[in-house]
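Removed from the display is one protein chain of the complex; every other protein chain stays in position.
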Amino acid sequence: MSNILEIKNLSVEFPTRRGTLKALNDVSFSIAAGEVVGVVGESGAGKSLTGAAIIGLLEPPGRISGGEILLEGRRIDNLSDDQMRKIRGREIGAIFQDPLTSLNPLYTVGHQIAETIVTHLPMTWSQARQRAIELLESTGIPAARERIDHYPHQFSGGMRQRVVIALALAAQPKLIVADEPTTALDVSIQAQIIELLKKMCREQGAAVMLITHDMGVIAETADRVVVMYAGRVAEIGKVRDVIHSPRHPYSVGLMGSIPSIHHHVERLVQIDGTMPRLTAIPPGCAFNPRCPQVMERCRIERPDIIQVGTSQAACWLHETKEAS
Amino acid sequence: MSTERPLVEVHDAARWFDVSAPWLERVLSRKPRSILRAVDGVSFSIRKGETLALVGESGCGKSTIARMLVGLYPLTRGSITFDGQPISNMQGRSGLALRKRLQMIFQDPYASLNPRWRVGRIIAEPMLAHTDMTEQERDDRVDVLLTQVGLHPSDQSRFPHQFSGGQRQRISIARALAVNPEFLVCDEPTSALDVSVQAQVLNIMKDLQRNLGLTYLFISHNLAVVHHVADRVGVMYLGRIVEIADRDTLFANPQHPYTRMLLSAIPDMTGQGRKRTPVAGEVPNPLNPPSGCTFHPRCPFVRERCKIEAPATQNFKGVEIACHGVAEGWPMQV
Partner (left out) sequence: MRAALSKFWDGDLAWSWRHTPVAIVATLTLLVMLIAAFGADWIAPHNPFDLATIELLDALKPPVWADDGTTKYLLGTDSQGRDLLSALMYGTKVSLLIGLAAVAGAMLLGVVLGLISGYAGGRIDALIMRVADVQLSFPAILIALLIDGVARAVVPGDMHEVIAFPVLVGAIALAGWPQYARTVRGSTLVEKNREYVQAARVIGISSPVIMFRHVLPNVLGPVLVLATVHLATAIITEATLSFLGVGVPPTSPSLGTLIRVGNDFLFSGEWWITIFPGAALVLLVLSVNLLGDWLRDALNPRLS
């Protein structure tokens, strides 16, 4: 399967008066057509920034300082604003966390969806309107024919997120970037939205980049997962592998610290300390001050991404193992 | 099992908010009064040393009941007693003595500490209000408290914004423990924290409970966290408790349809292909709740009676549950 999205050695910098901060440092991964890749990490790990860089919505003064972003083999990181605007919507669809601010409160839902369609596809307004009704129906909004003329504030939170999904998929993009799409929703709605996202993306054969801090959502939705730490990739692998046999000590700690409803432990696994701020990333491996298995090499040399079984981890532990 | 009186007893507690439009507007547009029944008849008790968790989605009233328990909201109806004394009486001298014994930890680590005060002053504030310790005594106690929550005594001269979310939550805990309370109400204390930080805070809370003999009321929307910390669990929906049971009983054998729906809706890390009760609909507007059993529009087992009559809470083999179907033994298999 060919790759819809390829990120190669992506670096993002923020020049500030205190010096240049490297918010993303040499990030690489890819997403194939029809695949759902989860990007997981804690606050400040850089996952939302990766999504913003792909969509071309990095907030200045942030800028891409290295690497490439390829959409179906074509570079998109060096395009002008105009060119990027054409791609957004048609080839890349975006779903953000807050459905309230993702929709324009002054226009009806139908108008916004139809507008996206008409901008990117060769349809007339009435054809676009019909397609919008179909989209709303397929996202499970009852009485779509009437509700298409409602305004965003007339929908509840979960319904609004369905509208946002419809909007993102309206022009049939090949890549969907979803940044915390269910975090602001109730648990019972979360489940519905996850199901919907999976179904619709599979129907359209879109590649999905699902950014979230919630491993549970990733477990239910994604095929592979990228674990990020301090602007770098710690581990990449199939979801089942990373959850049940994580290779990177950070992933190990992360999986162990998540409480489960199936088994009971007295104490949750605890990683002492906190993720370093961008201004204070240690040399070598960014995780080394907190790593229970740290070696001398980790403090000096940043680890390469090493293949470990079916996963890849940026950790010297595994090179030593392979060598021996 | 001891027969001593529970530490906290809540009986038919209710809190209604009048959110009507101003008088003139109501008269002109002939609108009726709007009452938000945030909590509408909740009863439970908590034993000394145990952790009761209240879990539910938005609009269920769990945060409101937490605030009622510490006297931030007066009751519209019902009673809450702490060690036999009514909480409604928290004013004045006797109220101060009562307040010393129960404290609260809030959800937002960024808003629950005064950004202009130093950490030492923040933690010492309860001591100033309740004791007549000297400055040196207070200083020493602040050192002890900071160490207890895993921070450093030198942190007391710094400001909240110099700490991370998880550290601020620990400062909140230290402040709550300053005058040795017996009962802590924790309103979503880890919801705003990253997963690994949450693990640290939950571990500390459990350690403290064991070492200091604390009793917790733990509010959360996260069932996995609740599973980790609670002894007993109460499930709330639109201002009422639908089920209370021991933790293991509730998770292994949930009775109320809403509880079952919640449990099957949780994104789960370990399972794939497990049985799910179909998830339907959304939480209705609390200003306009459905008639009878408020869950009936979403219930897969709904019958006529559910639409008319609200079910009373009954005790079934140690589980308190409010559901006609369970009470009458309707077949409710998936």
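A and B label the chains in the order they appear, each numbered from 1.
Note that a contact is a pair of C-beta atoms (placed from the backbone, for glycine too) under 8 Å apart; a residue touches a chain by one contact, two chains touch by 3 or more.
All of these numbers come straight from a predicted model, not from anything done at the bench.
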Contacts of the hidden chain among displayed chains: B
From B:Thr51, B:Thr64 or B:Ser112, residue that would touch the chain that is not displayed: B:Ser112
Full-complex contact with the absent chain, from B:Arg15, B:Arg37, B:Arg141 or B:Arg175: B:Arg175
Sole residue of B:His11, B:Arg26, B:Lys48 or B:His130 that reaches the chain not shown, by the stated touch rule: B:His130
Among B:Thr51, B:Thr64 or B:Gln103, the residue in touch with the chain that has been omitted: B:Gln103
Among B:Gly95, B:Pro153, B:Gly281 or B:Pro297, the residue in touch with the chain that has been omitted: B:Gly95
For subunit B, the residues touching the chain missing from this view: 67, 70-72, 95-96, 99-100, 103-104, 106-108, 111-116, 125-126, 129-130, 172, 175
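We adopt the following convention: only the chains that are shown with their structure count from here on.
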Centre distance in Å when subunit A and subunit B are each reduced to the mean of their C-alpha atoms: 32
List of subunit B residues in touch with subunit A within their complex: 57-58, 164-167, 194-200, 202-203, 206, 221, 223-225, 227-228, 251, 261-271, 279, 282-283
Residues on subunit A engaged by subunit B in the complex (per definition of touch): 42-43, 156-159, 186-192, 194, 213-217, 219-221, 243, 253-262, 264-272, 274-275
